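Every protein chain of the complex appears in place save one, which is left out.
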Amino acid sequence: MTAEQPRVTPEPTDETAAETRVLTGNEAAAHGAKLARPEVVSAYPITPQSAISETMAGFVASGELDAKLFRIESEHSAMSSLIGASLTGARTFTATASNGLFYMAEMLHFASGGRLPIVMAVANRAASPPWNVWGDQSDSLSQRDSGWIQLYAENCQEALDLLIQAYRIAESDDVMLPAMVAFDGFQVSHISEPVVIPSQEAVDDFLPPYDPEDSLAQSLVDGDPKAFHHITPPEASFFEYKYRQAQAGERAKDRIEEVDRLFGERFGRRWGGLFDPYRVDDAGVVLVTLGSLTTTAKAVADEYREKDLPVGVLKLRSFRPFPEDELATVLEDVPVVGVVEKDHSFGLTGSVYGDVAAALTNVDGQLTQNFVTGLGGREVTTEHIREMYDALLETHDTGCVDRRSRWVGVSR
Amino acid sequence: MTVHRVRFHARGGQGAVTAAKVIAPALYREGRNVQAVPAFGVERRGAPVHAYVKYTDAVDELIPTRTYVHEPDYVLCLDETLLETEDVTAGLQPGGAVVINTARSPDDLDVDVDRVATVDAGRIAQEAVGSTIVNTVALGSFAAVSGDVSIENVVEAIMERFPADIQEPNAEAARLGYEQTAVPWGTAPS
Amino acid sequence: MKDPQPRDDKLFVQGHTMCPGCGVALSVNHIMDILGEDTVVLFSPGCLSAASTIEDNYRFRVPSAHMGLVHSAAFAAGVSAGLEQVGVDDVTVAPLAGDGATADIGFQALSAAAERNDDVLYFCHDNEAYANTGMQGSGTTPMGAATSTTPAGRVAPYGKSSRKKDLFKLITDHNVPYAATATPGYLGDFKEKVTKAKETNGFRFIQIFDPCPEGWKFDGSRTVEISKRAVQSGMWVLAESEYGEIEITRKPADREPVDEYLELQDRFNHLSDAEVAQIQAAVDEFWDGYMEAEV
Partner (left out) sequence: MPHSPEDLETIPFTTERQSRRTGNWRFSRPELAEEDCIMCELCIEFCPDVSIHQAESEESVVVDYDYCKGCGICAQVCPTDAFTMEDE
């Protein structure tokens, strides 16, 4: 799974690329979604994602995208309308953030329980109050139990690519689960950088049309009336149905790996599937990261390596399904593992740390630590990353962790 | 430490869930620990429903499980048409008894267990309460058949739990159920 | 004589487990006959789906989906858009939603879909309470009615303290192509309105007054009688509207006193004469106001 992950966006390889343009993360995400040809789009404005909806509306108005676009009245109704549309066999797209995602929470469970492969972009944003529209990851991370696949992008290019990958993963016939592509509000959504926009032909070739065997449309066409999402009492099939849904989540791990590999072959860019290790092989300490601060972490890792300090970075791309066994394997020889996230699960530690620590319980002698940083959009500087590596290296030398969850960058 | 288990079979609207909720305080008043479990589900008027009651001999004895009743000591079947669609005797314990709301006598019912008691609860309810709701009659039958709760405690629980305007008729229905339940193996009502 | 077989042209068939004498079952029977098989029905959680879509007992001869409680209009709008996009056209998308799902928790989605004029034929089965969950009061419960959450106790208010939310008027004011009120007791009026709604495009809304024996506490044999008396007493107004213009479709010849309607149902039997007079006054106020506008 080690990827020669391009740190600098490469020149487009000939026939698959339409063009390279400087785009914000929101615009890149909108292009990714458009190229997947969603048939029904329904999104409610919310900073920091609003530009995605605006760009999509522009594509529809200009005729670049043949989609029915709802000027919907709320995020709850946005997801509700897409559930209705997806049930007819139409491909769907929406985008939201923070309070919007929380307002959709009921419908997240409805989409996953309904096995509807809806794809959503989430421009991560803090959970208010106090009122804050800037980026942290507490919104999507807190929805980890909703049954949605959760993929995290590091930069604008990965946001675009991941949205195309997400459709293929979600619509695989042995998966059929909805998928979120999350990226940092502002640090990705509003930062502009060169982005390769693949050609529509290349994406059409990579992404076959969505054509489910079971749908309201099919039921009508076949004259075979049936009830979707019928009532299943305790002793009937509910328990078995949820077991099968969990199995689909397991199978999604293979799809995430496979789709990233196929994407690399087709478009020249690979991102690493479930996660992307960087200088982990002989590392004494590794920092597990999620999203845009990965870029800064790699820069500091290079700096420490030059001073012969054995540090590495492991960028987690799939938070659900969580690569529990795969993570334990790739980190089994690493004495100290830190997890940095822009999130805190009140009453314990960051939620990513909780899952990573659980995955590593059987690796004896290994020490783990959690770093909570960047809440409410507070900038995560190279200095903050150094503070984390220094703490991990000290743990490496002393063999003991002073505090399992450490808030970095907050003034006490 | 013995736990006694009761299972009600009825149709929505016949008051089985209320019966379980009323017999529980009666048994508690008798000095027993008790648990009343209404079978959850979409009770629709006329559709089959179940309810369960578990009780111990002494109030400080524990009722260890929070499950439905699969091995009843007593079954109360409030609607004899259920015999066509359900095996009301499923899991009945040795020496256990089935009470059936019917005008017929035990031997012309094909319920092949030793102890089958009958009570024409429909007629009694019509006379005493003026309705088809037979639950309080069944509680009187249960007192008669089990001997584990006095009719006085049953009546007390009814007076405590039923709305004022229908307390007395339902107390009367319980007494009549107690007196008129045919208990062939003749447990003398205490 | 051979077993009497149900007609195979029926789209809502026997075997559903609605209560005996249910007004909703009676209405749905006729709605499905009129809508025909090019229809998708969508259920908000309530009696209808609980009685007809449980495990091995699906009793609608058309495709359907079970919705949540909050979003009937938005969900239906999505189905309608999806069908259009995947190329399955002139299908009627008909949410069959309860009054709570429509007037309370789902009102935001309802208002927005009406404002957008989404292509949906929205049926609201108004049995004036959350019937399936146990007769809790809803926004369309009439003033004075006792429900499990607006009980008539020893202290005021005795039963529901606010007026019945006028859904038909509210949706009419969204300037939708067609809206109407109906009740199965007036079957001719009922069928005309469902037919007219089916043949119209855009957002259509029909609020159906469906008596509920179990909830309103009357004997199931009187469902049709109560449905008629509600109209004859002026408590339920049969009307329709096109782009905001309202027409009364059945004017009660000589309006009966409301008391004759109220006394049939135990949910009203706690009302004092003064409270009945208050309800009578509200009904008179409507019809007098209406008569003035008419002349």
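Should a chain be cited, it is by its letter among A, B and C, assigned in written order, with residues numbered from 1 in that chain.
The rule is short, and it goes like this: a residue touches a chain if its C-beta (ideal position, glycine included) is under 8 Å from a C-beta of that chain, and two chains touch if they have at least 3 such contacts.
Predicted model, so just to flag it, every value in this text is computed and none were measured.
Asker: From the touch rule at the top of the page, work out which displayed chains the omitted chain touches.
Answerer: If we consider the entire complex, the absent chain touches A, B, C.
Asker: Can you say which of C:60, C:75 or C:107 touches the chain missing from this structure?
Answerer: Selected residue, touching the omitted chain: C:60.
Asker: Using the document's definition of touch, tell me which of A:230, A:344 or A:378 contacts the absent chain.
Answerer: A:230
Asker: Quick one: say which of C:29, C:117, C:136 or C:200 touches the chain that got left out.
Answerer: Only one listed residue reaches the unshown chain, and that is C:29.
Asker: Give me the chain A residues in contact with the hidden chain, please.
Answerer: 114-115, 171-174, 176, 208, 210-214, 219, 224-228, 230, 232, 237, 241, 244-245, 248
Asker: Counting contacts across the full complex, list the positions on chain C that touch the omitted chain.
Answerer: Residues in contact with the chain left out: 1-8, 10, 12-23, 25-26, 29-30, 53, 55-62, 184, 187, 213, 219-225.
Asker: What is the set of chain B residues that contact the non-displayed chain in the whole complex?
Answerer: So the residues of chain B touching the missing chain come out as 11, 45-47, 81, 84-85, 132.
The criterion applied here is as follows: only the chains that are shown with their structure count from here on.
Asker: Based only on mean CA positions, could you tell me how far chain B sits from chain C in angstrom?
Answerer: 39
Asker: Using the touch rule from the top of the page, what residues of chain B touch 2 or more other chains?
Answerer: Correct list: empty.
Asker: Residues of chain A that contact two or more other chains, please.
Answerer: Where chain A meets two or more other chains at a single residue, that happens at 233.
Asker: Flag every residue of chain C that touches chain B in the complex, lowest number first.
Answerer: Residue positions touching the partner: 17-20, 50-51, 54, 132, 214.
Asker: Help me check something: in the complex, which residues belonging to chain B touch chain C?
Answerer: 13, 42, 44-47
Asker: In the complex formed with chain C, which residues of chain A make contact?
Answerer: My answer: residues 39-40, 42, 67-68, 70-74, 76-78, 80-90, 92, 106-107, 110, 215-217, 219-221, 223, 225-233, 236-237.
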